[in-house]
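Here the complex is missing one protein chain, while the rest keep their positions.
Our next item is chain A:
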Amino acid sequence: MNPYILAILLFGLGLGTTITFASSHWLLAWMGLEMNTLAIIPLMAQHHHPRAVEATTKYFLTQAAAAATLLFASITNAWLTGQWEIQQITHPLPTTMITLALALKIGLAPLHAWLPEVLQGLDLTTGLILSTWQKLAPFALILQIQPSNSTTLIILGLASTLIGGWGGLNQTQLRKILAYSSIAHLGWMILILQFSPSITLLTLLTYLIMTSSTFLVFKLNKATIINTLATSWAKAPALTALTPLILLSLGGLPPLTGFMPKWLILQELTKQGLAPTATLAALSALLSLYFYLRLSYTMTLTISPNSLLGTTPWRLPSTQLTYPLAISTAMTLCLLPLTPAISALLIP
């Protein structure tokens, strides 16, 4: 893409999120969300492939619907309460509408149906931006509203973890697997939102690091299906040995970073008297763990049939930048011992 246009679009993406972060007026927040949507649309459709155009169209329609609902809800709130403050939204009707609009924005079940198909139509870099950066702005708003209906959020959260687990079970396309993993993680984030928003923030940040790590691994191997990933032992043997650990971190196993949010969420849910919810969430994590384990199995624990030609690429150095991958992998694997420090920072 023309570097000037790319710079404008990336700048627009950054600006949109920053505007939403910095705003205390609903209209400004909505504007930031719309800028994000519009800036990423050309990035998604830059390869003029029918599936990319289809993904772009689906993304645009869902995000525009969510933004319109958000605008409508904030106007309703302004009408009912007379003010536009983001943190002062108290009437239950606009609060519920905004929660649902933001759920559609990020892809929470039951408003998740667009996410696998949209991610499948994109290349891995744009998919990375969609899974990570585009979640920040809606979460900034979610964290600020005080949701009053606890049942809705618990149902959204549990439905997301279950659907994210079951949906990803028989996928062979890596981008769809990551989409369902995203849905499951978002479910965990929403479960704890009303009790401790700082744990939601912590879960979001760890999810961003783990997902970036995974996407960058797939990008390095140029893999979009499981079978391509299965031959990555010949391209980057050290990375093939590390990737199961990244995937298990996504699955939430100790002693890796991914365990930290799950532990804190289960602890907080139990303290709040929601032990059955905590049990169900923990069991649904097993479903997600199954497909992460399957990826690890096909990638590292088995040697896939390959031609003689395919066993030598590891001898040649890769031309891709591996610095971001190195940082995010290190953070994905090693941050669990820092839990006390991180909780002291984030949780008041």
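Note that contacts are C-beta pairs under 8 Å (C-beta built on N, C-alpha and C of every residue); 3 or more make two chains touch, one makes a residue touch a chain; residues count from 1.
The rule we apply is simple: contacts and distances are computed from a predicted model.
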| item | value |
| --- | --- |
| From "Electron transfer flavoprotein subunit beta", "60S ribosomal protein L30", "Origin recognition complex subunit 2" or "Complex I intermediate-associated protein 30, mitochondrial", the hidden chain's UniProt protein name | "Complex I intermediate-associated protein 30, mitochondrial" |
| Sole residue of A:A230, A:L274 or A:M331 that reaches the chain not shown, by the stated touch rule | A:A230 |
| Contact partner of the left-out chain, one of A:Q144, A:S198, A:Q267 or A:S304 | A:S304 |
| Full-complex contact with the absent chain, from A:Q173, A:S198 or A:T322 | A:Q173 |
| Where the missing chain touches chain A, by residue | 2, 47-51, 53-54, 57-58, 120, 169-173, 224-227, 230, 294, 297-298, 302, 304-307, 309-310 |
